[in-house]
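A protein chain is absent from this complex, but the other protein chains hold their places.
In this document, chain identifiers A and B correspond to the written order of the chains, with residue numbering beginning at 1 in each.
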C-alpha cells in the first residue's frame, strides 16, 4: 500500500512501527491460512515472537510497500514465517529492501482461546532446511524463557530531570484497546502492540537528541501474554544505552484489564529498540551520550553496550563471510 | 489485508466503499508505476473514471481481501486497469470473487498538475485485445461527456418529510480533506471520494428501509474535477428508484476550496449506487417502495427504472451467452 503522511514523521520517514504492523499482518494471514489448511478445529494464529529486525533503509511518504511472506519452518505447535518488505518508488521505479523479519506464530483454537492446536507440517525442498529451522526453533525457545524472567522491571517517574539523563527522555503512553486493534479472538494484534512500542521509543529518542530520528533495529520481542479487548495498555520507554551514533531504548507494555476483576495489571511484552539520528541528507549524526546516575542505570548501560558490541561483531562476521564468497 | 470491525456495518458486512477504496489504490499504484516506466517527466496517475461495478458477494469481518490489478489498455493519455478482488476466509480456505472493476487513469505531471503526460504503450498478446480496448475507450469517452451535462442538479432540503418519500431518506455529509486523503499532488484520491459516497448512499438506503443493507453495484463514475487538500466536500445522496428488492441512490460530491478564494463551490463527482437489503441468512429482502411527490422525482424514478431494466436485460443476455458456451 501507499505510505501516507500519517505513517511518517515530520521529516517524511515512515515510522518503523507502521512497517512492523504490516509485517505482522502478513505473517498472521499466512500462518492462520496454513494452520487451517487441514480439516479440524478452526484456529487463529497468534504472534508469539519476532526475531531481531534491522531496518535497512528508511521508507518515505508516497512510496509503495511490497510485503511478501513465506512459511519457513513448522514445529508441532508453532509456525516460523519470513516476511520481506521492499519499498518501491513508483515514480522512479527504484526498489530497496526495507527489512526482513522472522516471526513465530502459535495456532489458538477459535472456540477455546487457551487451547494450542497442532500445526500441519510443511514440505521442505532440502533436508538441511528442516534441520536449520529446528536449530532456529530451539534457539528462540531458550531466549523466550530468559525474557520471561527479566520482565519484572518498572519505570519510575523522575521530577525535574537534567537533559540527557535517563529520566529526562523517559516517556509513557496509555491506549484503550478498541475493536479494530483485535483479532477474531478478541486479543490485540501483535502488530498493533509493536506500532505503539515504536511510537513511545521514538518519542524517547527524539527527546534525547532533539533531531530527526528513525528506527534502526528492533531486538527479538517475545509475546508472553495476550491482551484482551477493552484493556488499557501502558507503554513505557527509557533509554538504556548510547553508542556514538545510536540509541537503545527499552520498552515495556503493561496491560490492565481493568473492567474484568479477575486479574490485575500485568507485564505483556518488553523489547529493545535501536534508533539513529539522520541529517537532512540521510546521513547518521552523532548522538549526545546518555548520562547514567543510579547503579541500575549504569548496569543497564553496560548490558546495552554488551548487546551493541555483540551485534556489531555478528555483523562484521557476516560481512567477512560475504566477502569471502 | 484483514477486514476489521471498522470496515463493516453492524451485521458484519464490509462496506462497499472500503472495497472501492482498496480497488482504487491498487489501480493508482499500477498505473503510476507504468506511466513512470520510461524516462521523462515524473507523474502521478489520477483516477478519471470507474466503470460500473457489481458486488457479487458480501465480504465479512476477519476475511482477507486479495486485490490484483492488471493494465489492459493504454490510449495516448489514459490507462485502463482491471482490478479483481477475492475474499478469502482464512479459517476455511474458501475464496469468492467479490468484485471486478475497470478504472481509467490519466498521468498528471508532478511539476505541473494541469499538464497531462503521454502514456507509454503496452504490448498486447493478441491484436483483438487492442481493438476491444480501443472500443471500450471510445465508449467511456462518450459517457463522460454525458455526465458532465447532468452534473448541474442540486439536492434541496425538505422539512418534516413523510416516511418513504425522497426527502425522508436524503442525507448529506461534510468532510474536511486531510493530508492522508490526498495523493502526492495534494488532490483527493478517487478511492477516498468513493468511500465517502458509499457511506452517504448507505445511510440513505438504511434510512429508507431500516434494515441491514449492502452495496449491490455502483454505476460508472466520472471524475471531472480534482479536489484540493484543505477543501470541504459535501456529499449528498437521495433515493431515485426502488424495484422490489433494490434501491437506487444518486450521490453528488461538491467541493468548496474555501480557504482559496479564487474559486467557489463546484460539483466534483456524481454517481448512482444500488443497494439491497439482506436478511440474517443473507437473502435479499423486499424493500418499501419509494413515494415520489414532485414532477422531478417522478421523472428521476422513471429514469432509474430505465437503468434498472437495461441492466437486467444486459445481465440476462450475458447469462444466455454463458449458457450457450
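Please note the rule applied: contacts are C-beta pairs under 8 Å (C-beta built on N, C-alpha and C of every residue); 3 or more make two chains touch, one makes a residue touch a chain.
The structure displayed is predicted, hence computed values, not measured ones.
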From the list B:85, B:166 or B:206, pick the residue that touches the absent chain.
B:206
Of A:41, A:54, A:225 or A:256, the residue that touches the missing chain is A:256
Looking beyond the chains shown, say which of B:147, B:172 or B:311 touches the absent one.
B:172
By the contact criterion defined above, which parts of chain B meet the unshown chain? Give residue numbers in ascending order.
5-6, 9-10, 156-157, 159, 171-176, 178-180, 199-200, 202-203, 206-207, 210-212, 229-230, 232, 256, 258-259, 261
Please identify, in ascending order, the residues of chain A that touch the omitted chain?
5-6, 9-10, 163, 171, 173-174, 176, 178-180, 199, 202-203, 206-207, 210-211, 229-230, 232, 256, 258-261
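Rule of thumb we're sticking to: only the chains that are shown with their structure count from here on.
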Need the CA-centroid distance for the pair chain A / chain B, whole Å please.
38
